[in-house]
Structures are given as structure tokens and as C-alpha cells.
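I'd like to ask you about the structure that follows.
Removed from the display is one protein chain of the complex; every other protein chain stays in position.
Letters are used for the chains, namely A, B and C, taken in the order the chains are written, and counting of residues starts over at 1 for each.
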Amino acid sequence: MFSTFANPHRFLALSKWLMPLFAVLGAIIVATGWAWAFFFVPEELYQGATAKIMYIHVPAAMVSLAAYASMAVCSLLFLTLKHSIADVAAKSAAPVAAALSFICLVTGSLWGRPTWGTYWVWDARLTSMLFQLFLILGYMALRSAFQREQDAARAGAILCLVGAVNLPIIKFSVEWWNTLHQPAGFITLGGSSYAPEFYWPLWYNLIGIGLVFGALMMAAMRAEIFNRQYEAKLARMNRSAA
Amino acid sequence: MMRNGVAAIFRRELSLAWAGGSGLFLPAAFFAGTIFLAPLGIGPEPRLLAASAPGLIFVALCLASLTTLERIFQADLEVGALDHHRLSGLSMELATLAKVAAHWLVSGLPIALLTPVAAVMMRAETVTLQSILPVFLGSITIFLWGGIGASLTAGLRRSGPLVALLILPLFVPVVIFGAEELNHVLTGQGFGAGLGLLAANSLAALAISPFAMSLALKLE
Amino acid sequence: MYFIATHRELQFVLGRGGKIRVSENHSSFVPILTIDSLTAVRGYNLLFQGLNFKLQSGQFAALRGPNGTGKTTLLRMIAGFIEAETGTIEKVEEYRERGPFYLGHDHGLRASETPLSHLTDWADIHYSPRSDIPDILERVGLTLRQHVPAYSLSAGQKKRVALARALITPRLLWLLDEPASALDTAGQALLCELMKEHLDEGGAILAAIHDDLELTPDLVLDLGAFA
Partner (left out) sequence: MSEPLTGQVNSGDIFIWASYIISAVTLGGLALWTAGKLTGAKKRLNMLNSHETEKTSED
């Protein structure tokens, strides 16, 4: 672990100012974005007021997919180039990805209750999001099951990559399965064919949630690096004292 | 000659599983047990049972294979035999594949062969020998993805439930396509397209899992 | 006769009966193992750093140091099970890209395996002839118990099976982690005999030993010095 800790200083210097900036900016944008969607967006034609939930659901879905994708890329970087920063990034992105997937699922089912009449519908996107959440929780559980950091990192990276390969397959198979069992005329979870006054708040919220994700991930990474440095320094001191 | 190298690992794994005695038929027993209990829960009404038969058979297959997947690598790791496989000069990819294949032959295949019996018990209309095919292909995919889970948690003490949590999402395509195809077979409709999809799944798993497994096992 | 290992145009010829014979036209010392500036970490404490060590053919090196200074870690690192933090380990290229012979604390026998079945599988896995298994069993004194399953064998007997493995697939570099543990006096004599033979034929041994066997090591590697 010693040699690979040279480059975190570059990241620590960068994130020292970037992380607060993302945090503040993200918080403002999300707050105003939600307020904008909540108060000002006119009633949508046939979904009624519940369309407002879209402004949380869609950004959360997109950013959580991006988060899992970034975890997979970091895992690949860690396995091939042994960048321990990539491992720290993947480990720090997991909780945020899990939280966003959870929000996406909850808002999706809350949106579904008034619209379809039930809390859960085996819609392809919702179902593959559910399995993405399973994979992330599995990743976090697997990582915490190892004592040694290197084993946890390697096992987690392999699982994350295997999961990344499988997510598209899962999405396709659920979609195919859906067309078989679902009666026609089913309202999909909203595409991007919105009129402009619906369109801009969606983008605005997406940027907000994206910034929040960036801030939370960087904060978790800084904490992880400090923890590892703490343990490494502690070990060195014990040895020099012993 | 087929006797040396990876074939020897395959033969050794087979003989060890065989000699294990009771452990041999655990998955098949687990599968049969689930199928036996289900009608008691669902109720005797034939149409309902027949409708739920394919899905239940595949879920039982997934759960039954989980019982042995955990032991594929752990048994060798515990006694230190895995170290010698690493030093034997054989490619770890082929070695891990041979071990998974041996375990599949001992536990996955019997479950597939039990499918017609399970279908009869679930009052399916047309039970033919072809009903083995979907479960046969499905069990191959399940054992390959499951092998990855097993190799990831081999070093851990009590890792059984963790293996399940990790790889259940990977079984989704198998259960969807498999149950659909089995439904076609059991209700006498034409089948074959679904088998193609199932085979595609197993080929994907066959292509990916040896590398993931050997990567997980190669270094401590 | 077939080549067992090649090292920069020198060939090591495997004689009849599995003996390694270093071919005549070579300088007496061939580097079997070269380690330079090796560092090892377990968890977050540093085991040793800047380790430099060279082992020639025909040499026996004793690995010393109090418990927990990383003897087992070093042996497993040379065997390739653990990745080195920094530094490199260069080993002679064994026949059929095999690794060195590693004798650890656990014997590698599954409960239902018998010495005969284990050694037969071992020979097949390594493409070695099965013909010399009977006299190897005789050599390590397991002929009477070759059909006894492992769960009713004593630790010493299982260690003899591990020693028999070294005879079935001869390799140049031996890594022994406290080989004498669990062996009775006859077993330790057998161990010394095998080690002597291996050294005479040009092989090299790195062994972590506490109690001094009759065999005096050519050089000593004390891990305490590299902590």
C-alpha cells in the first residue's frame, strides 16, 4: 500500500476546493430545482400532479446508473493498473449509488401507486434498478467481509465488473419478459417527449443531483484516504516503537 | 491423453464429490423437497399448479445449486490443495472450469434429469423428455455464474449466505428465459427459440467466468 | 531423458528414475533464485523491506527469524501466492512452467483421499509417469497405509505424503515452511536424506527451520535484519 499512496496528494489537493464547491452548488440547485418542480410546473395532462415526482425519479435513475458505471470503470482501472485511488473511488461511490438507486425505486413506486393503482409494477427499468441495488449492496457486503484491504478491493472489483456485464442482460431479459406478460397500453415511466416547460426543470434537477453525487463521492474518498493514511501511520509508529 | 493435466483435476474433483457420499445428492434432494412442498402451499387445483410449475422449477433449481456452490473452492482452499493447483503449471482458468464442471455434473445434471418428475408432480399437461433441456442449459449458466461467487468468497469463513446475495441477480435472465421455455415445453407448444437464448446465456457465462474465477483465486 | 529446466542456454537434464543431473558443460553455480529490494506488508504493518538474496544450484539456505517476521509470507511470495509490494523475485524457469515445490503447514489432502489416490492424481496433473509411485511410497514408508483415507492418517504420515509429492514431480527450487514439524525422528532423517539428495543433484532449498537438522545450511537468511 505504501508506494501507491504517492498520487492521492494530487487528488486531495484537487478535491480540497472542488468538493465544497460541488456540495454548495449541488445543494442550491437541488433545493431550487425541487421547489421549481413542486410549485411552478403546471399540471401535466393525464398524469395529474404526480408527474412532479418525475423530477426526482428520472435524475436519480440516471445518476445512479452513471454511478454504477463509474464504479465499474474504477474497478477495471484498479484490476489492470493497480491504481489504489481507483479502488478508493469505487468504494466511495457505492453508498451514493445505493442511495440513489433506493430513491429511484421508492419514488418510482410512489409515482406508480396513483397512476397504476399498485406500488410495484414489473416494469423493465424499475426491475433492473432493483437488481442494480442488489448488486451494489452485495458489493458493499462482500467488501466488508474481508479483513485485508487488498483482498476486499480485488474481490469487490471482480464482482462489480461481473455485475456491469450482467446489468444490460438483465434489463433486456426483463423488457422481453414484460412484453410477454404485460397487457397492451401500459404507460411507460415517461420518456423525454415533454413540452419545454417540463423539460428544463428536468435538466436542472439532473445537474443538481449530479453535483450532489460528485460532492458525496469526493467526501467519502477523502475520508477513506485519511483512514488508510491513519492506519498506515499507526502501523509504522507501532513498529518503530516495538 | 485425456488422463493428464486439467482432465486429472476434473477426475479428482468427481471422485472426491462421489466419495463424499451424502453430500452428493444434497442439491437433488433440496430440489425435490421444494417441488414436493410447493403444491401443499399453492393448493391441489391442477390448472394453478401447472401454471406455476415452470417458474417454481427454476426457482428451486437456483436455490438448490446454491447449497453446493459455496463448497467448490472452499474445500480445496482449506486443506491447502489450491496452492498446488496454482503451482502445477496448468492454466487456472481451465482448472477452475474443470472444478465447476465436475460439480455441475454431480449436482446440476441430476436436477435437470428430475425435471420431468417435478413436472408430473406439478400436474403439467404434456410432460416429455424434452422438458429436461431448458433446465439443463439453465443449470450450466447457474453453475458458471455461481462459480464466480464461490471463488470470491472462498477465503471467507461463513460465506454461504453471502454467495447467494452476490449472485442471485445474475440468475435473472436464466429464470426468465428458462421458465418461459419450460412453459412452452410443458404446454405442448413449439419450443426452440427460448433454448437458443438460454444457450446464449450459458455461452456468455462460459466465456466470462473462468477468467473472473482464476483472477479471484490466483492471488491471495 | 527430457529437459527439466532451462536457464540461459544451460539445460538441466532429468536422468532415469527422476534424478536431476546438471549437464556437464556448465559452471558449477547457476542462480536458482534472485531477490532484490523486496518489501512485504501484512495488513498495514511492514514485515520486511529491502531484502536482497541470491540462491545458487546445490545450495541450502536456512530462513530464520522470530515468529511473525514474515517467514511464511516470504515463502508464499516466492511461490507466487502473494504479490510483492516492491522489489522483484526472479526464479529459474521450471519444466512445463511449473512453480517451485512448496511445502506449507497444511498437507493438501482432502479427508476422503488416500495416499495412493492423491499421489496418482498429483502425477497425472503434472504429466508425470505413474510407474514410479510404488517405490516412492516405499521410500517415504507409506506402502502399508497407501489405501488408508486421510481422515485416519496422522499429521506425520500426511507430511510424508507431501514429501512424496516432491519426488513424483522433481523441481529445482524447494520452499519448505518448517518441514520437520509433525515428523518423528525417522521422518526427520528421511527429510534430511531427501534434501541432501536434492542438493547433490543440483537443486536448491530455502527452508524455514527452527530446530537444526543434521544438514548444515550453506547460508542463513535472517529476516530480523530486514524488519
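Basically, a residue touches a chain if its C-beta (ideal position, glycine included) is under 8 Å from a C-beta of that chain, and two chains touch if they have at least 3 such contacts.
Owing to the predicted nature of the structure, the values given are computational and were not obtained by experimental measurement.
**Student:** Going by the touch rule at the top, give the shown chains the omitted chain contacts.
**Tutor:** Those shown chains that the absent chain touches are A.
**Student:** Just to verify: which one of A:A99, A:V162 or A:L206 makes contact with the chain not shown?
**Tutor:** A:A99
**Student:** Which residues does subunit A use to touch the chain missing from this display?
**Tutor:** Against the left-out chain, subunit A lists 23, 30, 34, 38, 48-50, 52-53, 56-57, 60, 95-96, 99, 102-103, 106-107, 110-111, 113-114, 117-119, 212, 216, 219-220, 222-224, 226-227, 229-230, 233-234, 237.
Just so it is clear, only the chains that are shown with their structure count from here on.
**Student:** Which one of the chains is farthest from subunit A, going by Cα centres?
**Tutor:** It is C.
**Student:** Between chain pairs A-C and B-C, which one is joined by a greater number of C-beta pairs in contact?
**Tutor:** Higher C-beta contact count between the two pairs: B-C.
**Student:** State, to the nearest whole Å, the distance from the C-alpha centre of subunit A to the C-alpha centre of subunit C.
**Tutor:** 49
**Student:** What whole-Å value do you get for the distance between subunit B and subunit C if each is reduced to the mean of its CA atoms?
**Tutor:** Chain centroid spacing, subunit B to subunit C, equals 38 Å.
**Student:** Give the residues of subunit B touching no fewer than two other chains, as numbers and ranges.
**Tutor:** Residue numbers touching two or more other chains: 219-220.
**Student:** Hunt down the residues of subunit C that sit against at least two other chains at once, touch-wise.
**Tutor:** Residues: none.
**Student:** If you look only at subunit B, which of its residues touch subunit C in the complex?
**Tutor:** It is residues 3-5, 7-9, 11-12, 15-16, 19-20, 75-76, 78-81, 83-90, 219-220 of subunit B that touch subunit C.
**Student:** Spell out the part of subunit A that touches subunit B in their complex, as residue ranges.
**Tutor:** 79, 131, 134-135, 137-138, 141-142, 145-146, 151, 154-155, 158-159, 161-163, 165-166, 169-170, 172-174, 176-177, 180
**Student:** Which stretch or stretches of subunit C touch subunit B in the complex?
**Tutor:** The touching residues are 76, 79-83, 94, 96-102, 104-110, 112-113, 117, 121-122, 124-127, 165.
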